[in-house]
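Sharing a structure with you now.
Complex shown without one protein chain; remaining protein chains in place.
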């Protein structure tokens, strides 16, 4: 995770110009992504939708799946327009089938 | 039970002039009656209501309890106007509380 | 199908095992257990008396009704008789079904119906006496 350090900010008192988010993939999405987690660097102010667009450049099928995916930030369900903060844990949650 | 044999009938081909019924008492009714079973001799054509009237001569409180009692003849629920036949098993069933 | 009256403690895992058949995806069980109070009054123990042959016949009829109505292939129903201590199960029902809705509904039907028309009676023992429980609303219907 050392490589995800944000670039130095022009004004250290402000929010960083970039954020680093840990993204978790489960079940069919782990299969799709070929991994269970990745660290993602995004511009400050990015939302979950922005993160999805970023990852879909690698894996275009993620955009196809996105309408059927729920999202959790730091283990709480949120909608795709939720903003991300540096250090957040974003989970992509396919339709659940426990029980 | 040998003593409950009905008297000889005038016409052996017809139903006997008297019937013998085995009556079972449970729970609070066994407490009330002071017994768990008795054999009852009744005129042919008697109903459960007739049997109750007969037994209430011994135990008047039975008449008080009767509206809250259900009846089974040979293990099937029936109403108080059901006729009794020789050899029937009549159960007086107080409100049930199993489970 | 298991339908039984027993004076021994009910073996709940055995009932569950009985209904755990390969085609079933859900098992609902209900246990009636002896509470330490009756509407707030401390209970020492319970006693159950049954019109045994008729009780078993009625229990079987209720189970058969449930199996037909919800298309079930496995139900187990056991009821205790005699003296029970606090925490012991007086009745246990296990219903297996392909899907959970049927398992819940059939299990609920069996306990609700048992309480209205199976000839079993409960006696509550208190510190200073005992009473037969006779719910005013549980008069069996004629059928």
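Note that the chains are named A, B and C in the order they appear, and that numbering of residues resets to 1 at the start of each chain.
The working rule: a residue touches a chain if its C-beta (ideal position, glycine included) is under 8 Å from a C-beta of that chain, and two chains touch if they have at least 3 such contacts.
Source: prediction; values computed, not measured.
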Touched by the hidden chain, restricted to displayed chains: A, C
Residue ranges of subunit C at the interface with the undisplayed chain: 12-13, 16, 20, 22-37, 86-87, 96, 98, 100, 103-104, 107-108, 111
Where the unshown chain meets subunit A, residue by residue: 24, 26-28, 31, 68, 70, 72, 75, 77-79, 91, 93-99
